[in-house]
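With one protein chain removed, the remaining protein chains of the complex are shown where they sit.
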Amino acid sequence: MQFWIIQGLNSLSLGGLLFLLSSGFSLIFGLMRLANLTHGAFFMLGTYFAAIAMRTYTDLNIWVTALGAGLVVAAIGGLFERLVLTRLKTNPLGQVLVTLGMSFIISDACLVLWGGDSIPVPTPRYLQAPTRLFGFVFPTYRLVLVGCAVAAAIALYLLMERTRLGAMIRAGVDDRQMARAVGIPVSNLFTIVFCLGAGIAGAGGVLGGPILSAYPGLDADMLPLALIVVILGGIGSLMGAFIGSFIIGFVYTFGTALFPELAYIILFLPMIFVIAFRPQGLFGRVGA
Amino acid sequence: MKWFAGALFAASLLSLPLFAGDFYINLASQILIAAIFALSLNLLVGFGGMTSLGHASYLGVAAYFSALLTSRYGFGHGAAALISIAGTIAMAAFFGTIALRATGLGFLMITLALSQVLWGLAYRMSNVTNGDNGIAGLTRPAPFGISLDSAPAFYWFALIVASFAFLMMAIFVSSSFGSSLKGVRDQPRRMAALGFNPWMIRWITFIYAGFWGGVSGLLFVYYNKYIHPTSLSITSSAEALLGVIAGGTGTLGGPVVGATLVLLLKNYASAYIERWNMLLGLVFLFIVLVMPTGIVPGLNKFASLFRK
Partner (left out) sequence: MTPPTPNHALEIIELNKAFGGLRVTQNISLKILQGERRLIIGPNGAGKTTLFNQISGDMRPNSGTIKLFGTDVTALAPYRRAHLGLSRTYQIITLFTADTLEHNVTLGLLGLRPSRWQMWRPLSFYRDLASEARRTLDTVGLLHLADHPVSEIAYGEKRRVELAMALAQKPRVLLLDEPLAGLSNSERTTVKSLIASIPRQTTVIMIEHDMDTALDLAETVTLLNYGRVIVDGERNAVIADERTREVYLGD
């Protein structure tokens, strides 16, 4: 019983982490029709940021770090979008390839700067004591992570549904031409969304640090998960990214726990299922 | 004039081992293998209009099959090669049915996800694949009893295979099927209205591309006598894609030129720069931003300026 509860919580926290990772990816794909292959690297940058910052300043608050990383990664993303991606408006394939190239540059840069060993990110001290719930003992941080994902989901929901910016983004996702025709500054919107997506990934990287640690190859581990979540949940749908993240969180956690060697195949089954029977994903509005 | 240049080129290829040292002969062998791999990918990307980021799967699967069958299960090279290729074709057929549910970016994402799954398997199923250690101590086949262990012998073997591959793919591309493939790439709706079955054409091409990818995988594992999960990674697929795009996707020569460039860059750069991945990324950015149609079309245009 203990096993199931623990794995269940691990699933939830992984799901939460995946949401922080893939919500940005889904937004970027939904609005810009761009499969941002740099996304794993953005996440990893956040994790390294946390690892290095908190190694140097041992009392650094993780929330502040997440905010800081989010801003830094958003800035990097914004520069990349403005300097490179906008020049490739007519070449969608080229856009994908440069995001791939960028991911190589970032991941190698991390290797150069911080070496090949895995660097842990400390769990905040006040969250280190385990929580007692229903007679079971849970690692507190993992519970908090789920909370973060939910908070992020709510914040994004409010942004998309209740603000003018969100309305513009939704209009752009639905019909880019029309949005332009109505006077929505689509290219500025692109930059904003790219920064937002990258920033969330960076912040997510920080928050995921205590669980994952910063190591070379983290980006390559996370990117396919983001892809699978978005394929499963549907592109451009926040709800899809949310539900998809938790489904994958469960599938991956239990899969790895029960059949460690086949974990990757188990991951891939829901994806094949969705692609075979419902290619637009569970909640997708934009077809792959 | 063209015939003479072609003959000269063929002659120099054939006679390379006679005047070059082992290092260069081996480099040439690697180029031939990379060329076959790039050409197979270009069937999808350039002629089929289907950009795949998972082509390394076919190279890797064939290589691993051959490695395991010969080193662990005692198969002879001939049988192992046949089974490996059969396995690769079956996998391509299966992956194709999944990936072709989408086009464009969806297709790209699915091929990427699928190849990552294979990479993950190669990495984690250590009791089968030896995981991160890779499988070493492999042997090269000895067709008709001729040993391929020397650099020249392997080179000529690779040259024969590569020439055959090039010829087959050239015929494929100019055949009626090839024309219908290009038609589906350019105007799928129109082609369907004319009676062509776009899905079937794409699927068959996908399998054929996987087949040649597998062939290059066999040559790869014979040459290196070693296989490691990295050969199945995104980087491996990306290098091939870069080669194809850098060289120029619309032609047969383009991918060969591009693959050569990427290989040379990799071999020489790694002597000076440790960070191959970063260089690869920068080259990607450069090529896409500055030379999107690739080198060979660029050169063609250049040459036609001279003709005028």
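As written, the chains take the letters A and B, and residue 1 is the first residue of each chain.
Rule of thumb we're sticking to: contacts are C-beta pairs under 8 Å (C-beta built on N, C-alpha and C of every residue); 3 or more make two chains touch, one makes a residue touch a chain.
All figures in this text were calculated on a predicted structure; none of them were measured in a lab.
Colleague: Can you list the shown chains that the hidden chain touches?
Modeller: The undisplayed chain, in the complete complex, is in contact with B.
Colleague: May I ask which residue of B:Ser12, B:Ser126, B:Ser174 or B:Ser270 touches the chain that does not appear here?
Modeller: B:Ser174
Colleague: Which of B:Ala5, B:Leu18, B:Ala193 or B:Leu305 sits in contact with the chain that's absent?
Modeller: Residue touching the chain left out of view: B:Ala193.
Colleague: Which chain B residues would touch the chain omitted from the figure, given the whole complex?
Modeller: Missing-chain contacts on chain B: residues 171-172, 174-180, 183, 186-187, 189-198, 208.
Everything below uses one rule, namely that only the chains that are shown with their structure count from here on.
Colleague: As a quick test, compute the distance in whole Å between the mean CA positions of chain A and chain B.
Modeller: About 32 Å separates the centre of chain A from that of chain B.
Colleague: Which of the residues in chain B end up touching chain A in this complex?
Modeller: For this pair, the touching residues of chain B are 51, 53, 98, 101-102, 104-110, 112-114, 116-117, 120-121, 124-127, 233-235, 238, 241-242, 245, 274-278, 280-285, 288-289, 292.
Colleague: Hey, which residues of chain A end up touching chain B in the complex?
Modeller: The contact residues of chain A facing chain B are 29, 33-35, 37, 84, 87-88, 91-94, 96-98, 100-105, 107-109, 111-112, 220, 223-224, 227-228, 230-231, 260-265, 267-268, 271-272, 275-276, 279, 287-288.
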